[in-house]
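Before anything else, here's the structure in question.
Shown here: the complex without one of its protein chains, the others still in place.
Chains: A, B and C, in written order; residue numbering restarts at 1 for each.
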Amino acid sequence: MNLKNNTTHGSIEEGKRSIHWTEMHMPLLSELKSQFAKEQPFAGLTIGVCIHVEPKTAVLCRTLQAGGANVVLTGSPGTTKDAVAAALQEEGITVYGQRSDRRNEHLQNIHNVLRHHPHLLMDNGADLARTLIQHYDNNSLIGGTEETTTGANLLREETGENIPFPIIVINDSPLKRIMENEHGVGQTIIEGFMRTTNLILPTRRFVIVGYGTCGRGIARYLRNLGSQVVVIETDPIAGLEAALDGFRVARLEDTFAFAQVYITVTGRPNAILKEHFSQMNDGTILANAGHFSWEMDLESLRQDAQHTEQLTADIEQFTLANGRRLMLLTQGEMLNLAGGSGNPAETMDLGLSLQAASLLYLVQQRQHLIFGPQPVPHSVNNTIAGQMLKHLSYKI
Amino acid sequence: MNLKNNTTHGSIEEGKRSIHWTEMHMPLLSELKSQFAKEQPFAGLTIGVCIHVEPKTAVLCRTLQAGGANVVLTGSPGTTKDAVAAALQEEGITVYGQRSDRRNEHLQNIHNVLRHHPHLLMDNGADLARTLIQHYDNNSLIGGTEETTTGANLLREETGENIPFPIIVINDSPLKRIMENEHGVGQTIIEGFMRTTNLILPTRRFVIVGYGTCGRGIARYLRNLGSQVVVIETDPIAGLEAALDGFRVARLEDTFAFAQVYITVTGRPNAILKEHFSQMNDGTILANAGHFSWEMDLESLRQDAQHTEQLTADIEQFTLANGRRLMLLTQGEMLNLAGGSGNPAETMDLGLSLQAASLLYLVQQRQHLIFGPQPVPHSVNNTIAGQMLKHLSYKI
Amino acid sequence: MNLKNNTTHGSIEEGKRSIHWTEMHMPLLSELKSQFAKEQPFAGLTIGVCIHVEPKTAVLCRTLQAGGANVVLTGSPGTTKDAVAAALQEEGITVYGQRSDRRNEHLQNIHNVLRHHPHLLMDNGADLARTLIQHYDNNSLIGGTEETTTGANLLREETGENIPFPIIVINDSPLKRIMENEHGVGQTIIEGFMRTTNLILPTRRFVIVGYGTCGRGIARYLRNLGSQVVVIETDPIAGLEAALDGFRVARLEDTFAFAQVYITVTGRPNAILKEHFSQMNDGTILANAGHFSWEMDLESLRQDAQHTEQLTADIEQFTLANGRRLMLLTQGEMLNLAGGSGNPAETMDLGLSLQAASLLYLVQQRQHLIFGPQPVPHSVNNTIAGQMLKHLSYKI
Partner (left out) sequence: MNLKNNTTHGSIEEGKRSIHWTEMHMPLLSELKSQFAKEQPFAGLTIGVCIHVEPKTAVLCRTLQAGGANVVLTGSPGTTKDAVAAALQEEGITVYGQRSDRRNEHLQNIHNVLRHHPHLLMDNGADLARTLIQHYDNNSLIGGTEETTTGANLLREETGENIPFPIIVINDSPLKRIMENEHGVGQTIIEGFMRTTNLILPTRRFVIVGYGTCGRGIARYLRNLGSQVVVIETDPIAGLEAALDGFRVARLEDTFAFAQVYITVTGRPNAILKEHFSQMNDGTILANAGHFSWEMDLESLRQDAQHTEQLTADIEQFTLANGRRLMLLTQGEMLNLAGGSGNPAETMDLGLSLQAASLLYLVQQRQHLIFGPQPVPHSVNNTIAGQMLKHLSYKI
């Protein structure tokens, strides 16, 4: 469904102003926009996009549009910012979907996008690519980008590795792991904790479950802010790295007396189990920084609780049979997104510029591409890294 | 005006839950409450309180009440949380005022409190003490506490040093300077910046104007988070300390090309002047962490701007005659309060426990007290420091 | 030449005591020693070792000997600690060479070792392996370990990839890169700078040339100590990482006015060239943390200097034609070794335990090995990481 009719002029202005602020802090996309405007690399091409609709991704869509593309966009259920969508509509970008959509409407939106016969896909979780392969005969498709590793894996499984076009997987770029995982997530999880709890960081005793790039970022920022941080990590090499970075490394079962806060960030399910909750101190705070809320067994927590109370919009209190109270932040959803504004503009600028530059690469190299999932080309990584470094630097 | 009639049951519950969460993280007040409940040091005494009415101060009022006090409370115009006030009313604390009050109603509330003939005052800006001295004959007054240095100075000036009762000034306690200024303000200004801007901290170029305890806290936290920090400080000894702490120290007029963000925290007016704005880079962000918004000449900024636009609820954009855009956060009001939740619960626990313990001291030592403003007694500082240290510590 | 005759009993005692102190801080080798003593994995086997003869490697030799090995050892020219060699001799380890040896005697020592027909080699720079391949017919050789990447490359080039036995290359182990490069080198370069100069670190302006694991360690430690650090890095991805870690990243040619100290750590020749010296400030200090002294063009520096003076044992002053004086530390040799005691005992414990465990792996898997250079097996890395982590940890 098209948005045009159910948005007011007021919210369009609001959407424009939030895009304006964001665009000022996305220098790489701005630069690409100037370049694209001159070179028109996407002239005559339709790009089908599935991505959260909010100011940062709006800047990306306008960048592609400046390069001559006909951009057709849909968001994800529940995250579409209608004012932003309206602002984009006004500028000639086709947007399907609105905040109130559910799964059913989302599938409809996916089809709506694909009916435009896109030459390029910018996908998230393989929603576009999977539907296209199953339902459409699209001879004009050059290829696409896929934000998530999960999406790439889904595609491989479903097609038996027979994906009929190239897919550049953005998430595994080393650049993204450094800037978005370690620093973007590291910083914003700290913000989310402060914002939702209003508690002091120095002296507070955190247990960070998982020392991948995200976990390392969170742990380092907390230590630098004066917190007492213990790291749980099952891989001995990552564990040794954590110890040398100044952290105490322990087994989860030895941390219950110590911990005031648990933050899970393993990327896998079941890091904290049913039997762990009753061993925690009264008042222990539980938060998650991983993509899914499955890292703690929240279903058991809810079932076993004698009493549940929503203390604030972001804090739910579970009273256990032993009388102890556990405090769950933002329903166990990613603390930086659910309890804050998500990754900083500049880290999104990096990831979305990798998207835009990868689409450009697909167009320029279309004669020489192999099919299937593939990493961001080294030349793209290098160029984007160099440009970001230039923007973050200052003469000495 | 009494609140009882114009609050709903729903908001009382909401008030209670927010007090509950906060009380869990104010261990010193909780301990004092147990002690007071046993010893009843305030039995038969009325305490007149003027303080922002919100969950943290609600915990203090309940602590005093547990000690036998008849607590009579009023807030400040514009900051009263009505749900919290309602919850306190239900527990038998008399509360005057509501969020919508203006200056006139506030003065009325002050008189309402004083008509209860309080034996003790807990004052903020000397509103209670000044009105009492001018308008009341109160023979039963033992003494009071005063939160601010400003309030104490006002009293001294108006009375010619003839204040007819003892006033313990809380703000100058070394404890408070360490925990509330350096760490509480340090942490929450960072949070306020992240929350209002959603920008990355590492690589960002900050200029911190003022290296007192608050400035040091902000500067250190930012450096530890990877920011590039330059300090402006006119006192050479504090400046040398900043340099050795790892900061570049400079004159304001040399920072315009460097700065992406200015944060003022000098405690004095006019740190940034009319003539400075036009020399700043396009996009420079301006924020204040000092008590008043007078540290930048905002009046001139507003007058000289060609165009003003509210980009988000917390960001105002001023377009200067030279075309450059400056971004003012939270109207120049304290960034941690106006753009966040203010100081963390534990730092407030310290300050409010100093209040409660000082009131106890006034009662216990009433025969031996000198009149006029005086610092928190060393024994009180030491006791509170020791208790806070115990609560923040964990066996090694 | 055998040492036994030209050492006194006194120096043997001295050697033993220094080994004793060191062994106390090499818990992994100590544990391997107990295990080896029980299991005798090297019974009947001769191990030919070429390694610097000093207390830490002495602990390794004693570990292998405890496992039943006949250990035959030679050092490198100029680094043999005679007291340590004497102490090892007394315990039945055959040691060839002494401190005063030159290149000629070293080659002789290599042959002396190989004449024992070793079953295993522990090599450094491929001295043993190359000589063996060229001059000996050794059917009993099982394989060897090689400390350096350079040694492995030399072997590959000389043999056209036809190396007739397995060689496990220790240096590339991720473990070693974390613990020895980032932390061991990071810490000891700082020590070497302090020891040789007696200058203050906070406020001092360093330029770190190269942001590999060693450079990152040095840069991070210096920043944490309050220094002002600029990083030079030609790879944009590593450069971006440096910027986000809080460093200013620049081109070498922009750093001359800023720099008080240069530390090269690129692993490659010619990071600082002839034409750079005359642009540096008067008093600039030059140091090297890379393996070879080739990272600065010292030959040109010496030729172009008008005047050269040895200010202290570790500081050489070059007066240039423009009158400026540059200060070279420890002749441009690795600052932590030449100006200190080299890597800390625990980091050597890791690297040498990787050696010992790799030798064990070669013996246990001798039927299943492929020939040529190969990385440390994942199982060995994991086991050693887990043991080190255990030793560095403390109950929380």
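Assume contacts are C-beta pairs under 8 Å (C-beta built on N, C-alpha and C of every residue); 3 or more make two chains touch, one makes a residue touch a chain.
Fair warning: this is a prediction, and the values are worked out from it, not measured in the lab.
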Partners of the unshown chain among those that are drawn: A, B, C
Residue of A:Gly226, A:Gly267, A:Gly283 or A:Pro377 touching the missing chain in the full complex: A:Gly226
Sole contact to the chain not displayed, among C:Thr145, C:Gln228, C:Thr330 or C:Gln355: C:Gln228
Full-complex contact with the absent chain, from A:Arg17, A:His106, A:Arg195 or A:Arg248: A:Arg248
Residues from chain A at the interface with the omitted partner, ascending: 202-203, 223, 226-228, 243-246, 248
Contacts of chain C with the absent chain, listed as residue ranges: 17-18, 20-21, 24-25, 183-184, 187-188, 191, 194-195, 198-203, 205, 221, 224-226, 228, 258, 283, 309-312, 315, 317, 327, 340-342, 344-347, 392-394
Touching residues (missing chain, whole complex) on chain B: 174-175, 178-179, 182-183, 230, 236-237, 239-241, 243-244, 248-250, 254-255, 258, 381-382, 385-386, 388-389, 392-396
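Keep in mind that, in the parts below, only the chains that are shown with their structure count from here on.
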Centre-to-centre distance between chain B and chain A (centres being mean Cα positions), rounded to whole Å: 36
Computed distance of Cα centres, chain C from chain A, in Å: 42
Centroid spacing, where centroids are CA-atom means, of chain B and chain C in whole angstrom: 56
Shared-contact residues (touching 2 or more other chains) in chain B: 202-203, 226, 228
